[in-house]
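What follows is a single structure, written as structure tokens, with notes after it.
A single protein chain has been omitted from the complex, and every remaining protein chain is retained in its original position.
So that you can tell them apart, the chains are marked A and B in the order they are listed, and the count of residues begins at 1 in each.
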Amino acid sequence: MRLLRPNLTLRRRMALPVAPVTDPQTNVLPPAREGNTALRWIKENLFSSLFDSVLTIISLLFLFFALRLALDWVFNLAQWDVITENINILMKGAYPSDQVWRIWLGLYLLGAIVGINLRAWNRELNRTTIAIAAIPLILALLPFASENARINLIIIQVTSAAAYLLTSILGDKRRRQLAAVMSILYIPVFILLLEGFTDEDGIMPLVKSDLWGGLLLSVLLATVGIIFSLPLGIVLALGRRSRQPAISALCITYIEVVRGVPLISILFMGNIMLQLFMPQSLPPIDRVVRVMMAITLFTAAYMAEIVRGGLQAIPKGQYDAAYALGFSGLKSMRVIILPQALRIVIPVIVSQFIGLLLDTTLVALVGLFDLLGIGQAILSNPNWLGRSQEVYVFIGLIYWILATSMAFASQRLEKNLGVGRNYDESQ
Amino acid sequence: MSAFYGSSIRSSWWLWSRLSWFFLYSNMVTALRTQKEVPISYDFLHDTAGFNLGESAIAFTCTDPIHRAMLVGLLNTFKVSITGIALATLLGTFIGVMRLSTNFLVSKIAWAYINVFRNIPPLLLLIFWYRAVFLKLPRVQEAIVFFDPVFPIYIANRGLFFPWGTPTESWSTYRWILLAGFVLAVFVAYRLRQHGKRTGRMPLVSLWFAVILLVVTLLGYVILPDPLEITKPALKGFNIRGGATLSLEFWGLLFVLVIYAAAYIAEAVRAGILSVDRGQREAARALGFSSFNIMRLIILPQAIRVVVPPLISYAIGFTKNTSLGLAIGYTDFFAITGGLILNNTGRAVETLTIILLVYLTISLIASLILNMYNRRIMLSH
Partner (left out) sequence: MNRNSAPARTEDPIIICRDVQKWFGKYHALKGISMEVMPQEVIVIFGPSGSGKSTFIRTINRLEAHQSGQIIVDGIELTHDVRNIERVRMETGMVFQQFNLFPHLTVMQNITYAPMYNRKWHRSKAEKVAMELLERVGIPEQAEKYPAQLSGGQQQRVAIARALAMQPKMMLFDEPTSALDPEMIKEVLDVMIELAQSGMTMIVITHEMGFARAVADRLFFFDEGLVVESGTPDELFNFPKEERSKQFLAQILSH
């Protein structure tokens, strides 16, 4: 084969010196441009060229003026008494003060459930889980927390830690079962706690949902929306894939109609029209429940699309394998496919939850007193005239903290637990 | 997929869904019959509206029919969403590119922007901006004035006032010049395209198009004796007269929806540019392309395919979000139909059905465009 290239190679082989051979051990040089790493970092990331330097200076000026404006407002101009005076109303709305212990009791339970879940799903404590677990303690240390709130927050922290430790006694499988059961039961129990019983003189008299409000209501609406929309969304997602044209058409229509219209129109419908769909014999549903139903019906359409995305991510081989092992259609879906699909979409569900929490502000437009609605109500009080900036900034801050911390925690848990990963990647 | 439903399950589900629909429907019919004794009818659309609308692109008085009020609302919705989507795309692209900057500070500022505006409810932002900032603007008499006297812009708690031109006699001639300029620009662009196709090097067609249009517009304006009479807003007594006005409700809604949507668009743009494989840039560099041509010929055409689909769904979202205008009294389609008309007529089922149908139509048209776009990409991929 070499004959194909006559005399070229031969000629050159003689003409060229062989490249110098150097020994790696004797010829290791230090990295170029060693020196102060901080200075080098600044040069590379802020002043790498003339244009870069100009950008850096503009950014610094912008940051300086923005920060000065913001700090001046926060510390000098803003009058924060509107927040400190109304913090209770902002948190719980018009919920009667003598019954507030029921909310705290619910939060003790929540602390316990967080503790159990952290123990059940995490092999060991790491920075993220500790940060999540310590939220009550962090809140207790906040400057504007009242004495009463502090004590309760510390009790939540203790309950949480106790639940964590007690769960450690159980085996791995038992822990997870306990965590799942408790988590599912929690929302109905909590709502029952808030609502109470019709018995006037009993220990837990009825607190009508019209009185629920503030942050409590916002979080409750979003949580109820996500939890109840999940089963509905699964049904819709499966229905959409059905071979029966009537069923799939019905599901597709529902999903597309709901996703095609603004949430506010669904809330209006829930508020006005839900009553029309119910039998006359039943008593009228109260407003909070109507809004909860509207939110659930709204979220279900989005949840259906999330679940569908998860189902599509499952490789066909999984279906084949399930059949080959003799699973029936429905059983293979329930035992093999759905658990995998749901595991994949957990992070998407979390971000849907965050989105829904932000969207619940719309209920203020149909007359509910969620965090924003309560804020508006406070501002309509002549005593607090002209404090709108303080109130809205505070509410915005709460939403921002909730949303970012949840997004952060979800990201970290995703990494730690390996949930949300695609099937192929986890192999 | 079908095999997942046992036949018994399938038929029972079918039965159940029919039963439940029937249950709901019969409940509604009984309720409507017994409670209100008004059958569903859309005749009220022809009744006179009985209310006035401040913000309207077409003539509207309180004696006009209700369906015309709905049209006014729809036009107001489009006014905000079309301007807003264009502005949000610009701002979002700018911030997305900032996010990709190698400059640490620039990238972090863009990150902070995205993080903040994605994690605050847009309704809160809207109410904050309208109530706590815009309404605290000074009264008309003490309006803030910019660029006086060349191009005076008045900002007050009643709106934003700016100079505007009204046509004079020479306007009709100027219109012809503009038309001629447009035709010329189209012609030149067409020839440039042809030339580009023949030689293989495509010139910057849209740039030439814009330059020609601009030059003709300016030339015509200079040559003709004032085709437009510019009236400047000025304080006269308790009012500002002259020029044109845009309401604070419009600005508030536009502003907030733009900064909110831009945060999402920025992420989409960033993801789009990052989605183009590193090797593409390297291969183009190895072939000797300049960095401008790498961007124009290799990176952007590929990034756009990734960016456009989410962009279309954000555009749908933007249009749906204009319904937040209700909160600050901007008379968009939802505020007029679901607010004013519903309250005035009490026809809940009818108005809400119309609302659903209108938004659904908008969404369906947008999805149709999206599907067409996706299919075109599939063909050329």
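Keep this in mind: a residue touches a chain if its C-beta (ideal position, glycine included) is under 8 Å from a C-beta of that chain, and two chains touch if they have at least 3 such contacts.
Small disclaimer: the values here were computed from a predicted structure and weren't measured.
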Touching residue (missing chain; options B:Leu287, B:Leu357 or B:Met372): B:Leu287
Selected residue (touches chain absent from view) among B:His46, B:Lys136, B:Arg175 or B:Lys197: B:Lys197
For subunit B, residues in touch with the removed chain: 197-201, 277, 279-280, 282-290, 293, 297-298, 301-302, 305, 380-381
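Operating definition for what follows: only the chains that are shown with their structure count from here on.
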Mean-CA-position distance for subunit B and subunit A (Å): 29
Subunit B to subunit A touching residues, read off their complex: 1-6, 9-10, 13-14, 17, 24, 27-28, 30-32, 34, 101-106, 109, 115-116, 118-125, 127-128, 131-133, 316, 320-321, 323-324, 326-327, 334, 338, 342, 348-349, 352, 355-356, 359-360, 362-364
Complex contacts: residues of subunit A adjacent to subunit B: 45-46, 48, 52, 55-56, 59-60, 62-63, 238-239, 241-244, 246-247, 250, 256-257, 259-262, 264-265, 268-269, 272-273, 275-280, 323, 328-330, 332-333, 354, 358-359, 361-362, 364-365, 372, 376, 379, 388-389, 392-393, 395-396, 399-400, 403-404, 407
